[in-house]
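Incomplete set of chains, arranged as in the complex.
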């Protein structure tokens, strides 16, 4: 009977407190103190206690159980079936060290697995391949994405995967494929499972990218139609997040490429064809990220241009109103002067019978002339 | 009797509803769910039902028919003549899977053909070459271009091409060349046909580029002479579209280059000379696209400068009018004060016989002086 | 008797109609319709009818004639002397095709020669080297430069050069060197002649660059001292032209480099030393072009800064005048009010004996204070 | 008995006088006069007199002493235990030259050690490896970081390290590991010690980077919420410092990489695995620095946008107030004119019974209309 390990997963916690969760990723890294001996593990105390799930399968049957201790793996590792040990959570130094012993991990490998985040990379050991990748998943609230390190250890007939947290993985469909015997996965070796997991991680970038595509499209309308200070924040935020995404995908390409080229005896020639497909997808993701980054940079330019445009329009309005009324005010000021009109040269206009209508005529001519001038200049109406 | 398959083509639908058709291309991709087994096909339900056209020719005769089912290809594939099977439309999973079986395609190859868009690439298989390219054609309405994936499978004596849609292909002249026996094409093998198709796809970029050349030239005049908010939109739009074009052509170069270098037994040495010519054209297209991108970036700079220039001019106008009239208004305000002129020190000017003419003299001097100052500064006339 | 072919050249036509001649170069290219068979020639109907000049020389004698038909070359090609066939003009498909037959050109070679512009490149054939270069010459009117494609076919004892137009070539000094037996050229083989021609084309970039150097220096003064809208246009124009120049010289470097490396049997080891010198000059030209492009980009920055500076200065002037007079106007407005001064609290100042002088004192203090403030701020005088 | 050399360290001097200490690093370098013979040492007179500390250990025991003269090293170098000679300070030419003699250093090596700063590099000599690295440590006052050159000479059974100054090194934990026999270090050779030192230097970048992460986060809030001139200074400062950090880490990567690749007999194959881990960390540091640099560049963009936004808002406020009151002032000016109202056409409004209330009605309508217009335009309230 196959047990579905996903049922053990705790429901994702709504961590409202971490408002700027995505920003932290830039600045947090669990590096031991400079000068510490190699293999020093840094345990993040907020991290979940590791759950150990095992799926053991061959062409005929598949078994899924949660293990209590790392040492419970031993009977499965010795069998001829493929064993996938999936560890979720990095919260216990003791469990992780025992895990390292069970799988015979080099102290530096264990350090790479535990002291997250590491750059994606592939390292070959005598009878193991260490593959470190970053798995991204969309956030439900639309505020960016989760970036989680996944470490794969590929051995002769087993795979060990270590995830940062119990939530948000992209491996569920693979568990289903093994469980329901869909496709050829059950009849294949551990290397094919490794390919399937890597493929799921790489393809997991696409939904995240789709989110960003939509956000960029929305932002573009906003920038052109109604740019505000929030727009600037949003552009900046999207640029930061794409920067993060780029950092996650670039080294992934090199890692997968070296996996293809390195001709490890653990990976079959036929599976390498599938990995080449993975590589193509990674390049496609990189392409998208670079395109989105360029689009976001363009948005910044348009934002600035829109601002300049807006200042221009405001200035034009001020100029039209001011320059029309300022001369008029002067003229009215002239006739408000108190020169003694008994003296003949002093403002005889004030006593002329049609002085006031004539004043309005002057006013009309001046303002009319100026408005005509502005109309000719194209300053009267906003060039929508 | 040679049948002209172009006659089967439905007339292009005027899809007015898709206003931002070109934008979608950035964000849409038909990737299977992360974790799906390899070979999972994603059928876009808006896609046309595949039409299968066959052209079978040798030096002596040429035949063109539309086939009802993929299996109808079998008799032609076995013959010694060259068979070109052209499938237009990706709307039926069943037909595509049967097609895959007829031509013996790897499941990943079929996935690459169906789950569009893929990056242009070349992959070698035992007795087949998979060549994925992007074909662009100008839109009749001048709003950008159509970008369609074309997958070529080159076998020993056949070629399978799969297009996204029945409309807008660039292969018509080649059908005519086969039909009318123009040039050497009828006496050549399938590899020469592959070259001819690739060449047509690459050369198809030139008319699109010519459109962009004209649009850039128009935009340049507009930016310098009368920049408006629309201009900004247009520059942004052209930048986006050139970005798309660039994404289509860059990997094409690598694909064609690897085709030349790889020394596949399916491609004759002589045909490789022709492909080298194709490669040169691809590089030329890339060159043009990069040049246009730089020109578009320059336009953005000029747009911003023009805006600044315009703000400057408006400011200058406001400044001239304001600073001329504001002092005058003050002077007229002074003589509008109601100081008791019976007291001798209080505004004796009001009672002077030539007070009013003298007032105008003052006004004239002030405004004349300021205008002279502005004229010296060069603020009076716009530096056209 | 050596005939000087330059005498046949028609005088350059003053084509005033083509105002934006240099812009066309971005957008015009003679590509056959997509899908045309290889070797399709596109004849620009404005192009001149090809003139065929022949110079045949050895150490002892040199002969220069204009030939009526391509076939007239045959007797010279068979001789042991070096034959330089120089074709000027691409206006006749028939002549060009016959020329192709005379020299045994591959159909793609003929296409590259005729369907201008092609990117500079070198291609090796069995007993021929195709060298495509771009030759630039300064325009007499100072509006940019002419960019003409020159195709060289180097054979065992002959060279075929094909130029776009009869005017503006840089080969005259070489004709003179052959004619007057200057230097060692007469005693050398065809490969040395090829070097001499390539060297003349590369060195032809220097006078053009010198023009741009001068124009940049002039522009720099203009930008700093008196930036106008024209300045912006000029900067943009120079940037466009340098972009063109760059596109002409970059692939030239690769072409000459491959000529040196490829070890063609047609080029002597000793001549390769001379070509290395050519290569150095090409790199120097590229260096200059990149430097000029950076200088032009800097000019754009300075232009924008100058504009901002200018806006700043205008604003400062407006602010000084406005903020000095606006309070004064208010004060004068106060004493223009019509409060009933018979009531003791209502504006007793109006009846005070020294009210008016005191008013001026107030005015002076206010404006003096503001001016002092502005002087301290440094807003009074433009920071020249 | 193990002596802890850290106890000899003078307390760090609070050098308040060097306000722009971090700027000096850009401009100061101790290069001998051009034309000096190689090996010319430049002694900075502010530099501390060299202290020489020795730690000599094997698996069984460890000894730490301060040596009076370089020659005191001799007995330790000849033993089979690992000797780590740590020289702190570059203030005495004589001591350094004697040191060079004791360790048999090439004159150029001594020059590289003394004439700081040099670029990080690795050079192989017959029985020595010269490794020049830069060690950074956070400053206590938060004003940037200290950048100190550390030169390692790796010999068969000894390591010589030369530091610029006695303060601020990152080697203390390693001294403790040797002293307290933590980890495997005591049972390893000199190459492992070299790895441990290099690892400590590389990991020393992480706390510095963490500081910058926090500063960038603070700055980002400041830029968006309240950008001032200080903000500009801070962004500029952070950009300069990240530039310095980048200059320190980039060549470090190449240096460590060449150490791994070069296959020096002095470095064991097993230790090379550890160095590969070091290399990964260096790449990670570089990644962070580049990301931070991009974030800082983004901040500059946002700063400029915020300024434009602010100008816009001020302009809008000025425009609203001015354009509302300027027409009103004109109207009130009209009724302040002194036309002789006895003449019937001259301002009959002044004598109308409801003239004044009607005047206010006009005023209200005008200002109300303008305010409505502004409200529609969205100019009334800042788009927060």
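Worth pointing out:
Which chain is which? They are A, B, C and D, in the order written, and residues in each are numbered from 1.
Heads up, the rule we're going with is that a contact is a pair of C-beta atoms (placed from the backbone, for glycine too) under 8 Å apart; a residue touches a chain by one contact, two chains touch by 3 or more.
In this text, all values refer to a predicted model and were calculated from it rather than measured experimentally.
Shown chains number 4; the total number of identical copies in the complete complex of this file is 5.
The criterion applied here is as follows: only the chains that are shown with their structure count from here on.
Between chain A and chain C, the least number of touch steps comes to 2.
Contact with chain A and chain B alike is made by no chain in this entry. Although chain B and chain C carry the same sequence, what matters here is overlap: shared residue numbers make up under half of all numbers found at their interface. The multi-chain contact residues of chain A, meaning those touching 2 or more other chains, are 304, 308, 311, 315, 318, 322, 326, 329, 333, 336-338, 347. The touch graph of these protein chains is an open line.
Inter-chain contacts occur between A-B, A-D, B-C. Per the touch definition, chain D reaches chain A in the complex via residues 170-174, 177, 182-185, 196, 199-204, 206-207, 210, 213-214, 216-217, 224, 273-274, 276-277, 280-281, 283-284, 287-288, 291, 294-295, 298, 301-302, 304-306, 308-309, 311-312, 315-316, 318-319, 322-323, 326-327, 329-330, 333-334, 336-340, 343, 345-347, 379, 383-384. Within the complex, the chain A residues that touch chain D are 23, 26-27, 29, 31-38, 106, 108, 111-112, 118-119, 121, 123, 226, 228-230, 232-233, 236, 239-240, 243, 247, 300, 303-304, 307-308, 310-311, 314-315, 317-318, 321-322, 325-326, 328-329, 332-333, 335-338, 341, 347, 349-357, 359.
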